[in-house]
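Just passing along the structure, written as structure tokens.
Excerpt of the complex: some chains, original placement.
Going in written order, the chains are labelled A and B, and every chain counts its residues from 1.
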Amino acid sequence: MSDLILHILYVVAITAEAMTAALMAGRRNMDWVGVCLLGAVTALGGGSVRDVLLGHQPLVWVAHPVYLLLTAAAALATVAIARFMHRLRPLFLILDAVGLVVFTIIGCNVALEMELPVVIVIVAGMITGCLGGVLRDILCNEIPLLFRSELYASVSIATGGLYVAAISFELPHDAALFVVMAFGLAMRLLALHFNWHMPKFVYTEKLH
Amino acid sequence: MSDLILHILYVVAITAEAMTAALMAGRRNMDWVGVCLLGAVTALGGGSVRDVLLGHQPLVWVAHPVYLLLTAAAALATVAIARFMHRLRPLFLILDAVGLVVFTIIGCNVALEMELPVVIVIVAGMITGCLGGVLRDILCNEIPLLFRSELYASVSIATGGLYVAAISFELPHDAALFVVMAFGLAMRLLALHFNWHMPKFVYTEKLH
């Protein structure tokens, strides 16, 4: 039951991530191919980096190309409805938070199935949740937002940590999943609302 | 027969890609090591990304290091003949188009041998054809040209699609290869000549 919900939320979240990335492509005047590629890389890139680093073959979109087509199509559709997107901004911020939490849990699950150490389980969750946005920012020639935005990677790490704890205490799976998702979602939305940030490290001397 | 021609064109194309990348390194005042590295990464990077994503080991240049030496040497040689390169510009634009088509077909072949889905065959072709240039642009700190240039990824996708169709109709291999290559080459050169572009997506509102 909870696995079905997780899967549905995954599909919703990759669609939303692709659409948000499409807007970023539009702000850089990319062409339609660039829009599709940036959408697909952003939505599926985190899971791909995780699988490449963990040696977990085949990658999700190689085994299920439908996700690739879905994200490319969602990005392209965004071109048509771009003029309404600013009204949907609150919705997409929530969907992005859902994606962060769902991707994190799915990433943890992959590492758990491979019986990797706890630290790697949490890192696998964080890579899945956050790396898509890092790839997007590199392709857009920006310093990744992840490195200086409101709590984002931290939410992913906390969510993954709580999930691993819930599993090690052998909580009922459905209940654990619900609690962890609610926690991660709340933490991210509160961080957005109250503009919580990690402290910044400001260093002005030149080393090199 | 056609496989031999494909192989010869592959060697010519990686050499040409390495030399074009060397010029780009020169415009950023990189040193000779940077020139060699950028040349090799541009020429062999697309195939490497494909193999890493598909879990197709060993990578071409690991199994055949001669390609690595060839591309590094070609990039370095470009330093010596740079003053004549602007006269060769038309030749290198044609060789770049040949490379795009040949890399695409080789990428499709790798995915076909792994018996992957049709969508992934075409995507494997596109990654092989286009990702070297994306890596080059990232290393040069530019937004990838691929995302906003004349038809490039589109040519690769169309070429791959036609190739997959030809194979599924069981056309004679040599004839299929010839037709597909002629199609891809013509499409790319016409796009260059007439300055065909994909429509751009221009979005000016801030989402974040």
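Here is the rule we go by: contacts are C-beta pairs under 8 Å (C-beta built on N, C-alpha and C of every residue); 3 or more make two chains touch, one makes a residue touch a chain.
Just so it is clear, the structure is predicted and the values come from calculations on it, not from any experiment.
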Total identical subunits in the assembly as filed, 2 in place: 3
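Simple rule for what comes next: only the chains that are shown with their structure count from here on.
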Interchain centroid distance [CA atoms averaged], chain A/chain B, Å: 30
Parts of chain B lying in touch with chain A, wherever the complex brings them together: 52-55, 116-117, 119-120, 123, 134, 138, 141-144, 146-149, 152-154, 197-208
Residue ranges of chain A in contact with chain B within the complex: 20, 22-35, 37-38, 48, 52, 57-59, 61-62, 65, 68-69, 79, 82, 85-86, 89, 92, 138-141, 145
